[in-house]
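Only a single protein chain was left out; the remaining protein chains are all shown in position.
Our next item is subunit A:
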Amino acid sequence: MSETLQASGADRDVDTDRDGDKASSPAELEELLVREGDIAGDYLERLLDLLDYDGDIDLDVEAGRAVVSIDGGDDLDKLVGRRGEVLEALQELTRLAVQQETGARSRLMLDIAGWRANRRSELADLGRATAEKVLATGKAARLQPMTPFERKVVHDAVAKVGGVHSESEGEEPNRRVVVFKKD
C-alpha cells in the first residue's frame, strides 16, 4: 500500500498547503484517509437521500488522498453543473465537513457521474495537442481559464512532451495555463 500513500509530486497548482496534516506514519495516514472517506460518504449520502437522487457512493484512497465517487441517475448532473462548478462547490463543502470531524485539513477528491474522469481525458488531450503545436510553431499558447484541478491535468500532460514547459498566470477565476517552447 505504501506507494499509494505518496503525495503526487507534480501538484503544482492544487492543494500544496497541508498545514492541518497531523498524521505521521503511513499507517496513521492511511487510517485518516479511510476515515475521511467515511465521513464524506455519510455527509453526501444524507444529501442524496434528502434530494431523493439515486446514487451509489464509492470510497477509495488514491495517491495519498481520499476519493469519493458518486454514480447513478441523471439527477446527478445537477450536482456537477456547468463546467463542474457545482461539483467543485460540493467538494469544498465536503472537505469542510471532513475537517469539522477530524480537525485536519482534507485534500479529498469528489467525483460525480464520472465528470472528472471524462474531463481529465479531454484535458490531457488538449495539453498534449497544445504542447505539440507550441513545439512546431515556437509560439506560446494561452489556454482558456480553468479550475485548479483542470490546470493540473493540463500541466501534467504538457510535462510529458519534451521541449516545452507550462505555467499558470492570472488571478482566479481567470487563471489559465500558458505553454512555452523551451529555449
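Please note the rule applied: a contact is a pair of C-beta atoms (placed from the backbone, for glycine too) under 8 Å apart; a residue touches a chain by one contact, two chains touch by 3 or more; residues count from 1.
Heads up, the rule we're going with is that contacts and distances are computed from a predicted model.
Missing from the rendering is one chain, named in UniProt as "RNA-binding protein KhpA" (options: "RNA-binding protein KhpA", "Deoxyribose-phosphate aldolase", "ABC transporter permease" or "Protocatechuate 3,4-dioxygenase subunit beta"). In the complete complex, the residue from A:L47, A:A104, A:A159 or A:V178 that touches the missing chain is A:L47.
For the chain left out of this panel, the touching residue among A:E85, A:E122 or A:E169 is A:E85. Residues of subunit A in contact with the chain left out of this view: 43, 46-47, 50-52, 78-81, 85-86, 88-90, 92-93, 96-97, 100.
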